[in-house]
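Structure incoming, see below.
Note that this complex is displayed minus one protein chain, with the remaining chains in position.
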Amino acid sequence: MRFAFTEDQQLLQQTVHEFLQAECTAERVRGFWATETGRSPELWSQLAEMGVTGLLVPEEFGGLGMNDIDMVLLMEEVGRAGLAEPLISTAAIAAPLIRDLDNAELSRAWLPRIAAGEAIIAVAHTCNAFVSDAHIADLILVRHPQGDEIHGLVRDQCALTAEPANDPARRIFSMDWTPKPLTRIAESGRARRLWADVLSRGALATAAQQLGVTAKLIDLAVAYATERKQFGSPIGSFQAVKHHLANVRVQLEYAQPLVYRAAHSVATRAPARATDVSMAKSAASEAAAAAAKVSLQVHGAIGYTWEQDVHVWMRRAWSLGLAWGSAAWHRERIANAVLDQNAPAESFGYGASIA
Amino acid sequence: MRFAFTEDQQLLQQTVHEFLQAECTAERVRGFWATETGRSPELWSQLAEMGVTGLLVPEEFGGLGMNDIDMVLLMEEVGRAGLAEPLISTAAIAAPLIRDLDNAELSRAWLPRIAAGEAIIAVAHTCNAFVSDAHIADLILVRHPQGDEIHGLVRDQCALTAEPANDPARRIFSMDWTPKPLTRIAESGRARRLWADVLSRGALATAAQQLGVTAKLIDLAVAYATERKQFGSPIGSFQAVKHHLANVRVQLEYAQPLVYRAAHSVATRAPARATDVSMAKSAASEAAAAAAKVSLQVHGAIGYTWEQDVHVWMRRAWSLGLAWGSAAWHRERIANAVLDQNAPAESFGYGASIA
Amino acid sequence: MDLRFTMEQQKFREEARLWLEAHVPKENLPSFDTAEGFQAHCEWERVLNDGGWAMVPWPVEYGGRGANLIEWLIFEEEYYRAGAPGRVNQNGIFLLGPTIMEYGTDAQKVRFLPKMASSEEVWAQGWSEPNAGSDMAAIQATAVREGDQFRINGQKTWASRGAYADWLFGLFRTDPDSERHKGLTFVLVPLDAPGVKVRPIEQLDGEAGFAEVFLDDALVSVDNQLGEFNRGWDVAMATAGFERGLMLRSPARFQNTARKLVELYRETVASGVAIRPALREAVTQAWTGAEAYALNTYQTVTRLLEGGKIGAEASLGKIFWSELDLKMHETALELLGARAELLPNAPSAQGVGTWLDGYLFSLSGPIYAGTNEIQRNVIAERILRLPRK
Partner (left out) sequence: MDLRFTMEQQKFREEARLWLEAHVPKENLPSFDTAEGFQAHCEWERVLNDGGWAMVPWPVEYGGRGANLIEWLIFEEEYYRAGAPGRVNQNGIFLLGPTIMEYGTDAQKVRFLPKMASSEEVWAQGWSEPNAGSDMAAIQATAVREGDQFRINGQKTWASRGAYADWLFGLFRTDPDSERHKGLTFVLVPLDAPGVKVRPIEQLDGEAGFAEVFLDDALVSVDNQLGEFNRGWDVAMATAGFERGLMLRSPARFQNTARKLVELYRETVASGVAIRPALREAVTQAWTGAEAYALNTYQTVTRLLEGGKIGAEASLGKIFWSELDLKMHETALELLGARAELLPNAPSAQGVGTWLDGYLFSLSGPIYAGTNEIQRNVIAERILRLPRK
C-alpha cells in the first residue's frame, strides 16, 4: 500500500504543466473558440511530441506504454489549462481500447498514428447524448445499438449534425449511422467488457480534468479576492468570502483521492472499478460545479464579462459536468452497486480486504 | 385581500405572550419534565381562564367562538414559550371537530368542559406513530382502522404503553383498542371529511408552534452571540455567525406567511387547504430544524449543558418536526397535489383566481 | 385577514387578462440587450402605454393608471401569465420613477415621469464604478457646480441598459473633500450630452445590455439634480430600497418560473426519461418557495397600504428570491439533462425554452443589487441587532 505518485510521474506532470501554462493561455483558448474546428493542430502535435497522445500506446507502436495512473495527472493539467482538444477520446479511451483489442492489423493502423499525433478518434457512448469532436475525427468508435459489437466508422460512414452548445469549446454532434459488418471491430463478451472500460476511462479522464478546472477556478477567485477592494479592504479578507472558498477547497481535497483511486482501479482492472470511477466522477463534478458558482460570486458582476478568464473555466466546469455521465447519473450507479448490491462495490477497506 | 391580523388578534396574542413569558419560564418547563405526567394542571386552568382552550368552542358552549386564524398567533406563543401542554389536540383539533360534528349531546358533554379547562383530549392519527398525552386524556379521538368512522375512547377502553422520547416534554404512547359501536361518534363521508380536517389542524397548529420555537432559538443565539467574546470581540460580530443567523431569519420570514395562509385556508375551508397546510408544516419544520442546529453551533459546547436554555427549544424543534407529519411527508403531499395533480393545489395566484 | 380577492379586484384582473390576451406579441421578442430587441421592446412599451397599462400603480397625471398596490400585484400576475415581454425601461419605471415621485420637484415630475411611462426615454442605472461595486460609498466620479451646470468627470460601469438608453441616473461626488456617504449628489445625466461616451460590455451570453459610461467634462444642467445638494446618499438609499424590495421583483415572476418548472417536470415524466428522485423534491420546494414569496409580498403590500414602510426587511427578500430563482433554474437544467447545454439554435434544442439564458441571469441574482453577503450583514445588524465589527 503506497498512495502517492512516483517522482517520474510528477516530473511528467510538471513538464506538461509548464508547457500548457505557457502555450495554452486563456487568450489563446478564446482564440480557438472563433475557429471553425475549434481545435489547434499545432498544440496537438506538440502534445504528441511530448508523448501525451501516445501515453497509453505500447512502446512497440511508438508510444510510452504507460497506464491510466500516469494519465490522470496529465488530464488534471489539461483541465487546469482549459484545453478542449480531444485527448479524452483519443489518448485516454481509444488508445487503450485498440491496444486491448489485440488485433494486429488495427493496432498497426491506428496506434502509431495516435502516438504521432496524426489521428484523432471520437467515441460515441450512450452516456453522452452527443458525440464530441466527431467533425475532425479520423475514426469514430461506437457500439451497435442492438448488440455487443464495437464499430469503427470513418466520417463518410455516418451523418453528423452540429449541436451548438453553451461552452464554445465544446463541439458536439448528433450522429446517424447504420451498422455494417465491414465497420465491426469487436463483438460478443469481449466487446461488452471493453465497452465498459470505455465508459470508465471516459468518466475517469473527465473527472481528472474537473480537478484541474476546480483548482483553476479557486486560483482565479483567490487572485481576484486578494486584489479587489471593498469598504477599504481586499474582499478576500471578509469571512464570508473566505468560508465559501474554504468549502470549495475542502471539496477538492476529497474529490482528488477518489479520482486517483479510480485511476488505480482502472489500471489494475479492480473488480469494483466501475463503482470507483462513478465516485470519482460524481465528486469531481460536484467540486467543479461548486467552484464555478463560488468563483463567479467572488468575481461579482465582472465575472460576466467576456474579457475576464473566470467564465472560460466556468463553461468547462458545466460542460465537463454533463460529459461521460452527470453527477446524478454516477451517483445512481454507485447506489446500484452499494445499496442494491447489483455490482461490485468495494475495492478498499475491510469489506474488500479479506475475501 | 388583506393579509394582516386585526388589532384584537394582536392584542390577544400580546396577552398570551406576556402571560407565558412570565409563567412558563425555561426553568419551570424543566421542572415539568421531572413530574410524572409532565403537565401542569395549574397552567392549563390559567390558559382556560384566558380563553385559550375554548378559543374555537362556540360561545353558546362557553367558548370564544373564534376561528383557526385567531388560533395561529397563540400557537406561535405556545412554541415560543416551549409549552408542551396538549393544546393542539384539545383546543386546536378536538374543539372544532366536536363543534363540526353538530351532535348536540356530544357538544354539551365536551365543549363546555374544554372551554372551562376541565377536559383534555388526545387524538390518535396515523400520521403520528404514537399518541401524545393519552395518559392524561379524558377522551381519545381515533379513526377506525378499516373504515370511515371516528371513535371516542375513554382511557379504560384502550391499552396504553409509554414510549420514552428524547424530548422529556413529549409524552407519547402506543395504543391498542377495539372498535365498538358504543364508541363510534361519526361515520361515512362526514367522518372522512372531518378526519381530514383533524390532520390539517394538527399540522397547522404544530407549524405555528414551530414558528415560535424558531424565533426563540434565534433570540437565544443572538443574546449569547452578543455577550460571549472570542478573540476580543463578541462572536456575534463575526461574519460567519452573522450569516448563519441571517439565513435562519430568512427561513423564518418566509415560513411565517405560509403558516398564516394555511390558517386562512383551514378557517375558510379553501379547497386546497390540505396542500396549503403541507406547505406551512414543511417550511416551518425546516426553519425550526435549521434554527436548532445553528443556535447550538453558535452556543458552542455550552449548548450541551442542562443549565443552558437552548436545548429546551432544540428538543421542541426536533419533536415538533416529527409530529403531525415530517417535512418530507408533507413535501410528498404537496408533490402529489402540485406535480401529480391528484389534489387541489392552488388557493392563490393567477391559477386559482379566475376559475 | 381575508386572502380572497374582492369582486372589484377580480374585475380588474379580468380586464387586464382580456387586454393582454389581445395585445401581447405572439412571438417572443429578441432580447432587449440587443439593438434589434431593444427597439422591439420599446415598441411594445408604446402599445402598453397606449392601452393605459404601462404604469399601473402610478398616478394618472404622470402617465399611470392610479391603481393600488394589490391591483399592481394582480396586473403583474396577469402580465406573466400572458407571457408578455420583459420591461426594457425597468430602471426607470421601477426604480427611478418612485424616487422622483418622492424626491423630485414638481417640474422634474412633469418633465421626466410621462416620458418614462411611455418609454420615450429609457433609463440606465449608474450605480457602479470600477472601484465601487457593492460598496457604493466608494464612488469617485465628480460633479462640480459651475453656475447652472454640473461639470462631470469619472466613469460608471455595469450601467444596465446603458448600451441603448437615453438617460442615466447615479451618484456623483460634489464635495471634493468628502468621504464615503457624505458629499454625494444624485444627478440625472442625458447620455447624448457632450463629453459622455458609452462603451457596451460584452457578457457571458454574448449580449451587451450593460455598458461603461465615460464622463469627460460632461456638462449637465443643475435642474437635473434630484433631492438636495450633497445629500444624494439618502436619495440613492431610497432607490436601492426600491431595487431590493417590492418594486423590482414582483412575485409573479417567480411564480411563473415555478409554474414552468412544474410543466417541465411533468413533460419529462411523461417522456419516460428517468428523473433523479431528488428533483421531485426540488420542484416541490420551488413551488412552495414561490408561494411563500408571493404571500410575503401581499403581507408587505397590506402593511404599506395601511401606512407602513419597508426597511431592512427588503434584505430578507433579496436573499430569498435570488436563491429561489437560482435553485429553480438549476433544477430545470438538471431536468433537461443533456439538452441543458444546447443553445436555442441547436437542432436538438426543442423544449429547452429559455432555461439556460435564465440560469445565467439567475446566477447574477445573488450578486447585483448589493451582494447577498452584504444583505446578510444588514439582516444581522439591523434586524437581529447583532454587534457591528
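As written, the chain order gives the labels A, B and C, with residue 1 at the start of each chain.
We take it that a residue touches a chain if its C-beta (ideal position, glycine included) is under 8 Å from a C-beta of that chain, and two chains touch if they have at least 3 such contacts.
Bear in mind the structure is a predicted one, so any value in this text is a computation, not a measurement.
The chain not shown here makes contact, within the complete complex, with A, B, C. Within the whole complex, the absent chain has one touching residue among A:56, A:203 or A:283, and that is A:283.
The hidden chain makes contact, of the residues C:18, C:35, C:237 or C:278, with C:278.
Here the missing chain is touched by one residue of A:1, A:22, A:104 or A:182, and it is A:1. Here one chain is not drawn; of A:123, A:191, A:205 or A:218, the residue touching it is A:218.
Note on the undisplayed chain: of the listed residues A:17, A:216, A:264 or A:315, the one touching it is A:264. Contact with the chain not shown here comes from a single listed residue; of B:6, B:161, B:178 or B:342, that residue is B:161. Along subunit B, the points of touch with the absent chain fall at residues 128-130, 161-167, 170, 174, 229-231, 238, 240-241, 293, 296-297, 300-301, 304-306, 311, 318-319, 322, 326, 328, 332. Although one chain is hidden here, its contacts on subunit A can still be listed: residues 1-6, 69, 218, 222, 225-226, 233-234, 236-237, 239, 241-243, 245-247, 249-250, 253-258, 260-261, 264-265, 268, 279, 282-283, 328, 331-332, 334-335, 338-339, 347-351, 353-354.
Within subunit C, the residues in touch with the undisplayed chain are 276-278, 280-281.
By our rule, only the chains that are shown with their structure count from here on.
Taking the mean of the C-alpha atoms as each chain's centre, subunit A and subunit C sit 40 Å apart. Counting partner chains per residue, subunit A shows two or more touched chains at residues 238, 240. The set of subunit C residues that touch two or more partner chains comprises 373, 376.
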